[in-house]
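Just one protein chain is left out here, and the rest sit where they should.
For reference, chains read A, B and C in written order, and residue numbers begin at 1 within each chain.
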Amino acid sequence: MPRVHYLNATYGIRSWLLTTDHKRIALLYLAVVTFFFTLGGIFAAMIRIHLLTPEGALVSPETYNKLFTMHGVAMVFFFLIPSIPAILGNFLIPMMIGAKDVAFPKLNLMSWYIYVLGGCFVLYSFFTGGLDTGWTFYTPLSSIYSNSAVTPAVIGIFINGFSSILTGVNFVVTIHTMRAPGMTWFRLPLFVWSHYATSLIFILGTPVIAITLLLCGVERIFHFGFFNPAMGGDPILFQHLFWFYSHPAVYIMILPAMGVISEIIPTFARRPIFGYSFIAASSIGIAVIGFLVWAHHMFVTGQATYSALAFSFLSYLVAIPSAVKVFNWTATLYKGSISYDTPMLYALGFIGLFTIGGLTGLFLACLGLDIHIHDTYFVIAHFHYIMVGGAIMGYLGGLHFWWPKITGRLYPEFLARIAAIVLFLGFNLTFFPQFILGYLGMPRRYHNYPPEFQVLNVLSSAGASILAIGYLLPMIYFVWSMRYGQVAGPNPWPATGLEWRTASPPPTENFEHTPVVDWETYDFVNRPDLGLATKPAPHLAPSHEDD
Amino acid sequence: MSEHIVSPTVYVIIFAILIVMTATTAAVAFVDLGRFNIVVALVIATFKASLVVLFFMHARYIPGRTQLVIIAGVFWLAIMLSLTLVDYKTRRPESEPAPALSSMTTPAGYFAGS
Amino acid sequence: MQSQLPLYPEQASNFAASVDSLMYFMIAVCLFFAVGISIAVVYFFFKYRRRAPDEIGVPIHGNMRLEVTWIVLPLFFLLAMFGWGAVVFVNFRHMPPDALDIYVVGKQWMWKLQQPNGRREINELHIPVNRDIKLIMSSEDVIHDFFVPAFRVKMDVVPGHYNTMWFRATKTGRYHFFCSQYCGTNHAVMGGWVTVMEPDDYAAWLAGSSGTGDPVADGEKLFEQLACSTCHLPDGKGRGPSYNGIYGSKVRLADGTTATVDDAYIRESILQPNAKIVAGFQPVMPSFQGLVTEDQILSLTAYIRSLKDQPPPGKAEAKSAMGNR
Partner (left out) sequence: MHRTGDLFGQYQTLEQQKDSATLGMWLFLVTEVLFFGGMFLTYTINRSTYPIAFAWGSNTLDITLGTVNTAVLILSSLTMAMAVWSAQTDKKRLVTGFLIATLILGCVFLGIKFVEYSQKYEHHLIPGHNFDLSYHTEGPEGAAKLQEAFRQDPGLTAHTQLYVSLYFAMTGLHALHMIVGAGLVFWLILQSMKGRFSRSYNTPVEIIGLYWHFVDIVWIFLYPLLYLIDRHLK
């Protein structure tokens, strides 16, 4: 390990809380994001225990409603949205493009403080009366009828929105103006491309949720009637505004994970990614088309038929870029040299689960089917396949992949592989039964249910307990490895990215000298510095082929 | 550093146009043009805003990349307004109040409770 | 009832079969892609496993023809899915001309339904089989959603809007309906049963009411059906007072006076709930005037009378603490 690096360059609590180093800020995020993940996970565990019996095993209806609401708010706004961008994105983007830091380091620190402040408001809401509106805050339930602590919660999410916005601005500017010499747009790692697309959504979508929740809060405080039918307002308008952000927000959560997968697969298949430009373009495509589909959440609100047809059609279009990514990842495995390291297991798990999640999205975009499965457990299963099976698998895969870079030490490989497999199995057992439950007609957000649904609910709860073990394992061995893990060296896998060309952990300024990039990304052939063979193995390429 | 400096004369001319336009839009508002009142008001407002963006904010002289940012902002606003209006403007008249139902929910009806 | 672990709900309406066949089509197409990708991933995973630590793969950067194929080919399937789904949806949203109009009002947390002849029900819907039914729906407070899984139909019930949906039940029987849009505390119990009847039975039902002849049992059933039980919880912690042990006792009223709970008081409380409010409760109960017949009031009174020996809430806790319960 290097003698001086970003972790020990300065000491003391002040040096962390006042840092402008993007790597330290990433770790600040890691701490708070993990806290919210744990909190949301505890809520989820209580939900699954409660649903073991048809009449509800654990808590009162009021408490159950608060549990699923707080699970959603904690997970969506305070875990999934900031997780990969604010932790891995913050840590890696400047290093991947060869910069010393992001374009606005102080703003970066401010984003973290804004996030923490928003988090405090939301925690205040959770622990003084709770929140029982559902994370979607549908009016007029949230603006008039709910007796829970809605106002601090919407203020918290409003504040938190600015953290996302400023992070997005920071990333876009950084990617535009801070690239090292030779780092052309088409040499950018796909992780950077996907974060560029994510940042576009941050910038263009987040302000709308901010103003929407602000209006909702104002309506609660001053009794304005924008969304209140009794005063002539329209609750459907709230849903339009809400989903204008919240559907693209789904892509905020999944795009960065796709970026992680696009890094892991070529590294552990040791070959260039298949269709680089198509994967890069599909990220931007998802970000753009993702803004045109929001009203597919509203097919059964009485939306006009023409409008429903248009939104359904556009929703199908957004499936194409996602499919392109999956096909290209699969093709990247062809004639690779595939290792079974933990990040690769997560990446392959991601492909499987994201495929199921994505394909079941088509069921929901299908007008005729949505009439039946809208607002049932089918929806729950679908988005958990995307959010947990996709985003969290990507997040954990990325955390394993870059852990040596972040801490300078390796995690215990065997334990990590076990955890990855446990997670995959536990996840499927938890959420697959919910597809069937949904088609059978079990509506979401039910604290009790007719007895015929019990078998599937018990299966789901059983899976959740396995899933919990899968999450606890990495938490334990990551902490363990920070002290006892094997020293990793600058490039343990080895991988081709610029971030692997500096020490692990990196120095505060990332690179001793500003790097000059004169190689193509994901190129293993012309990289003698990696210490690998310079030609493909003979069993892979008996006669030389290249197209 | 190659930065374009706009001369004060241009600024003053733009300012004069903006003031004249403000007076015009206020005056036109008192004339009954039917549904074209709003059209005229918005056209003038857009024109004024464009002048401010192009000259006061130097958008004429900045890199194409930044100009694209501005266009994207306006475009996304247009998406939000237009696609929402698609829903509102194509709703069928049958969603009008049904007489029997409204008599059922009038305050004099049987559910005085809420 | 189907097998122990059914995969789809009963098919009991004109939409059920078409939604299910659409579902099978979607599953088939998606399985084709999912299985194809899985097989490829697993096959490559084992076939191209790393054999030497310093080995690298073949530098293939892409293939234009493949890219175009896997952009265009799925597009056809997607268009088919869209088109088929659109046909079912347009049929669902296009109201048939001579349907039986039923008015539905959602309210936290019960459904009020009204037959064309004015007969009203709560959390129960009786309809004739093989007849187009059109529901005209609105809400008194928050957004609800009327969902009948066996019919494969659902529609949000939005305050300030009047949403309509239609279906034609094809099988007699009793089917669950749910509130499918989260609406607050008792969202999960805001449901009931659709009873699909032969036209003759329906006509008979419309004309009169049916009962078992035992007023206490009828009353208990009504107590559930009319959703009295969502507020008048036995432990006294609901929005209305508990019935346990209340009959014949004296209660303190909100205006400071007292009243004896007898048949007349119960009748008045059902028809004009806000006339005499028990101390400690809010005047939130709706009037059931016109909603219950005199017979039903008698049954309800009989049921409440039957509970007079139950321990009232406060004392019940004391007793259970002593283990006497």
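What we mean here is this: contacts are C-beta pairs under 8 Å (C-beta built on N, C-alpha and C of every residue); 3 or more make two chains touch, one makes a residue touch a chain.
Remember, it's a predicted structure, so these values are computed and weren't measured experimentally.
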item	value
Chains on display which the left-out chain touches in the complete complex	A, B
Contact residue for the chain not shown (choose from A:I114, A:I144, A:L204 or A:L333)	A:L204
Touch with the omitted chain, as defined above, among A:S60, A:N147 or A:T177	A:T177
Subunit B residues that touch the omitted chain in the full complex	1, 3, 5-8, 11-12, 14-15, 18-19, 22-23, 25-26, 29-32, 37-38, 41-42, 44-45, 48-49, 52-53, 55-57, 62-63, 65-66, 69-70, 72-74, 76-77, 80-81, 84-85, 88
Residues of subunit A in contact with the chain not shown	20, 99-105, 165, 168-170, 172-173, 176-178, 203-208, 210-212, 215, 218, 222-226, 231-234, 237, 240-241, 244, 514
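Everything below uses one rule, namely that only the chains that are shown with their structure count from here on.
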item	value
Chain centre separation (subunit B, subunit C; CA means) in Å	42
Subunit A and subunit C, separation of their C-alpha mean positions in angstrom	34
Sites on subunit C at which at least two other chains make contact	141, 161, 163
Touching two or more other chains - residue numbers and ranges from subunit A	302, 305
Subunit A - residues contacting subunit B, complex	176, 204, 208, 237, 240, 244, 291-292, 294-295, 298, 302-307, 310-311
Subunit B residues touching subunit A - in the complex, by the definition given at the top	65, 72-73, 76, 79-80, 83-84, 86-92, 95
Contact set on subunit C toward subunit A in their complex	1, 4-9, 15, 18-19, 22-23, 26, 30, 33-34, 37-38, 40-41, 44-45, 48-52, 54-63, 66-67, 70-71, 74-75, 78-79, 81-82, 84-90, 92-93, 108, 141-143, 145, 147, 149-150, 152-156, 158-161, 163, 176, 178-189
